[in-house]
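A single protein chain has been omitted; all remaining protein chains appear in their positions.
We just call them A and B in the order they show up, numbering each chain from 1.
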Amino acid sequence: MFDTLLQNILNALQWGSFYALIALGYCLVYGVLLLINFAHGDIFMVGAYIAFFVSSFLLGKYLAIPDLPSWLVLAVTVPATMLLTSGVGVFLERVAYRPLRRKGVNRLYVVITALMCGLILENGNLAMLGASRKSFPELLDKAIWTFGSVSVTNLKILVIVSAFGVFWLLNTIVTKTKIGMAMRALSWDRFAVPLMGIPPDTVIVFTFILGSSMAGLAGILFAMSYPVLDPYMGASIGWKAFIAAVVGGIGDIRGAFVGGFILGFVEIMVVAFFPSSYRDLFAFTILLIIMTWKPTGLFGVAKTTKI
Amino acid sequence: MQRFTVPALVAAAGLLLCLASQYGWLDLYVQTTIMFLFINVIMSTSLNLINGNMGEFACGHAGFMCVGAYVSSIVSVALFAKSTYFGAPLLPPGWAVVGMPLSLLAGGVAAAFAGLLVAFPSFRTRGDYLAIVTLAANYIIISVFVNLDMVGGPRGFMGMKKVVSAMGDVLDIPWMMLWTYAFTVFTVFILRRFLWSSLGKGVMAVHQDEIAAEIMSVNTNRIKLVAFMLSSGLAGIAGGLFAHILGYVNPSAFGILKSTEAMVMVYLGGMGSLTGAVLSAVLMTGLGEVLRPLGIFKWVVIPLLLVLLMQFRPAGIMGNRELSDIFPRLRRFYKFK
Partner (left out) sequence: MALLEIKDLTIRFGGLAAVSEFECAFEGGELMGLIGPNGAGKTTVFNMVSGFYRPTGGSIVFDGTPTAGLKPHQVTALGIARTFQNIRLWKEMSVLDNIRVAQYYRLGYGVAGCFFRSRRYMTREAEIERTSREVIDALELTRYTDERPTNLPYGLQRRVEIARALSLRPKLLLLDEPAAGLNSADVEGLISLIRWVHEEYKLSIWMIEHQMKVVMSLCQWIKVIDFGRIIAEGTPEQIQANPEVIKAYLGDENI
């Protein structure tokens, strides 16, 4: 009994890590731009696909290249994916969001644009690559350790450690670096920031680079854990990670991180005790209850309006 | 004379459509497309009440469509058709002529109550947080129906075609075209009446300054309740019509993608414009048909169009104006006020 619980906790930590990584990306962009980047889940999907193509290329599937050991392929794929994925994110920002920001339009229009960009990414993928799912190559030699009836793979550990590592890194950046301070300043007052000599566009691009590369990392880790890719994988995970971020209190990365794990835990625990078709029902009901009890999220700060 | 121009036109159009369907002037595919167009109009105008007039960001409209679809289907199949789920019909199938529209209304009422899932949280939260609640509500509703094995679960529910043919047995006229048109007219009609009244203007007041509204004696909670229930109730009716036309419902058809379709229509038409919502529904349906040969590329082109729209004309087709603002001469024919 205890063993299954422990196993479930480990699974939940791994599953929650994906949500947490994606939620962090949402949170960063929201914190800085007050924009719900609905395309973020699809950036995660793009990251997984980029990882697929990069690693397939390095494994010699497209061109004949000398045999590379799989750890090297992994070591190259991860940074390459993160870089290219952040490229996609920045591209979206420059082409779709920035012109709207320049015009100073209602924030809602940017949200809608983000939603549409997400749809374009999903369906563009489907249109260009076809409906057949891609199978992600094995990059990590699996090592399994068993303690009693609890089994842990090195991949699971890698995922969990990565999530915590990323959180630590982001937290350090946001709280202890100058640019992190600029990011926080932007979230408080968009108009004062350029008046203080800080280029807001640079800060925003940096935010997108950070957020999107984390989504890319989540993509490659997810692809390694569940090696079947399909174009809509970002949609459902993305939306759920977004809900998790808001439950945690969007705008605060601790909230996003915790929210992601809460969702992961709820989903895994529900599936452990109930038929899997109840997963969404329970998960979202619990989230709804949390939102009713604490409307601005667990770590969120309620804003009072003065009249 | 002025008072009757528009109702006469509306009735004439309806008659024309029914005749065209009855005598095959329009083939079956076109008929179905037209009916889906009307359903889009209902979805678009009902969501416009929340996203446009009340200024919220509701992303889960399809969930209420699902509730309406299932409830009305279950009621009409249980009462008027023989099915594997419920056995023999409880009432003579001929009564479906009156019973089917009543089952649609039942679906609408059920959907209106489902709207409470979103209405109550809206008392305390707004904006992005409420968007989450609507999203979660959509997922929850779908999940509920996926788990209801009694009515098919993930495999879906069917049998509505029998109800429709039972109606046809009584009188051979294009019932679904008739009812779809009638309910669409009804939707636009009551929404217009609501939005033009002082009560309905309260919705816009809540959008523009909720605190001022509250202090100026507007019971904001009640207004939100009415708006959400009305919006989801109408979506429920759209769902019921959808189910009866198709003859089959499946929970996964009412997911985020369907909600997104409704949102696209609202923003394309212009938030807060009833005319805009109707126009964009027509446009979207038309576009969907025109782009059909493109296959999946359709769903790349349509979002792309909306992105371009946001760049160059974010207010949508109509902004927040109505037909009478653009063509003041029309006031001669109809009292638009």
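Some points to look at:
Heads up, the rule we're going with is that a contact is a pair of C-beta atoms (placed from the backbone, for glycine too) under 8 Å apart; a residue touches a chain by one contact, two chains touch by 3 or more.
This one's a predicted model, so the numbers in the text were calculated from it and none came from an experiment.
Only one residue in the set B:97, B:170 or B:199 touches the chain that does not appear here, and it is B:199. Remark: the omitted chain is touched by one listed residue; of B:9, B:30, B:150 or B:190 this is B:190. Interface with the hidden chain, as seen from chain B, comprises residues 190, 193-194, 197-202, 204-205, 208-209, 211-220, 226, 230, 320.
The rule we apply is simple: only the chains that are shown with their structure count from here on.
Note on chain placement: the centre of chain A and the centre of chain B lie 34 Å apart, centres being C-alpha means.
Of all the residues in chain A, the ones that touch chain B in their complex are 30, 36, 96, 99-100, 105-106, 108-113, 115-117, 119-120, 123-124, 126-127, 235, 239, 242-243, 246-247, 250, 275, 277-278, 280-281, 284-285, 287-288, 291-292, 295-297, 305, 307.
Contacts from chain B toward chain A in the complex involve residues 57, 117, 120-121, 124-125, 128-129, 131-133, 135-137, 139-140, 142-144, 146-147, 153-154, 211, 256, 260, 263-264, 267, 271, 295-297, 299-300, 302-304, 306-307, 310-311, 314.
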